[in-house]
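Structure first, commentary second.
Note that this complex is displayed minus one protein chain, with the remaining chains in position.
Right after this comes chain A.
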Amino acid sequence: MATFKEFRNNVKPNWCPGCGDFSVQAAIQRAAANVGLEPEQLAVISGIGCSGRISGYINAYGLHGIHGRALPIAQGVKLANRDLTVVASGGDGDGFAIGMGHTVHAIRRNINMTYIVMDNQIYGLTKGQTSPRSSEGFKTKSTPEGAIETTLSPLEIALSAGATFVAQSFSSDLKQLTSLIEQGIQHEGFSLINVFSPCVTFNKVNTYDWFKENIVNLETVPDYDPSNRVMAMTKLMETNSMITGLIYQNKTKKSYENLVSGFREEPLVSQNLSLTESEFDKLVAEFR
């Protein structure tokens, strides 16, 4: 069985020292080892942004695609080979701005895969513009007088869209983050994990200290029940989504692959492609 070291490659990330994304990389590597994967059984599909580089920093199959489209690419990979563990990842701009349409529909589709968002409330790679996750009033390069658009609450949206697994974590809490990624991978269906992953270069407001002060770990909330969707929604609204831990999980809904008609246990990629002559003749005869 592979250890987390086998999920490391010798590439030095080009993230700024202190960037929250380092912990996300480490957590994926640990979680992959903890659930018993071999490197070739994992495919990491990422978007474009500082965070999107993550697929190049893990020793696994990796695809770094185009801005906002990690999710449809990842869903295609999983449908082709359901034996693979598929993780999609990217930034809050990638997933909640340009790619928001795909995020909602990937949630609805509920293909068995995990989506990890590195949420730094800003655009890192393009050097500091506002993101849909920026707080109102937040001053950035593109909002010099402060952001005036409403901050998006992707986890509330996820619950409304029928998400079967919703979690949130924080880069500083490697233990919790690793455990949530493991649970996400093991969940049957689409798992969304939003990670507060501070941008130390362009976001001087939502810093490590700021998060430490403002977030509540759900483990400390008595009687919190992650199988209760209404409770999950209420908690997100009450706390302005400043909570970490497993927020909601529906263990009864089947994943897309297990609902789609005719889909087999054997991955499509290993199936025989040829039609027999009699199969072909039958298909052709329908046009006579």
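Rule of thumb we're sticking to: a residue touches a chain if its C-beta (ideal position, glycine included) is under 8 Å from a C-beta of that chain, and two chains touch if they have at least 3 such contacts; residues count from 1.
Operating definition for what follows: contacts and distances are computed from a predicted model.
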Listed names "TatD family hydrolase", "2-oxoacid:acceptor oxidoreductase subunit alpha", "FAD-binding protein" or "NitT/TauT family transport system permease protein", matching UniProt entry of the absent chain: "2-oxoacid:acceptor oxidoreductase subunit alpha"
Candidates A:G65, A:P226 or A:G245 - the one touching the absent chain: A:G65
Touching residues (missing chain, whole complex) on chain A: 9-11, 38-41, 43, 45, 55-56, 59-66, 69, 71-81, 83-84, 101-102, 104-105, 109, 260-264, 266, 268-269, 271, 273-275, 277, 280-281, 283-284, 287-288
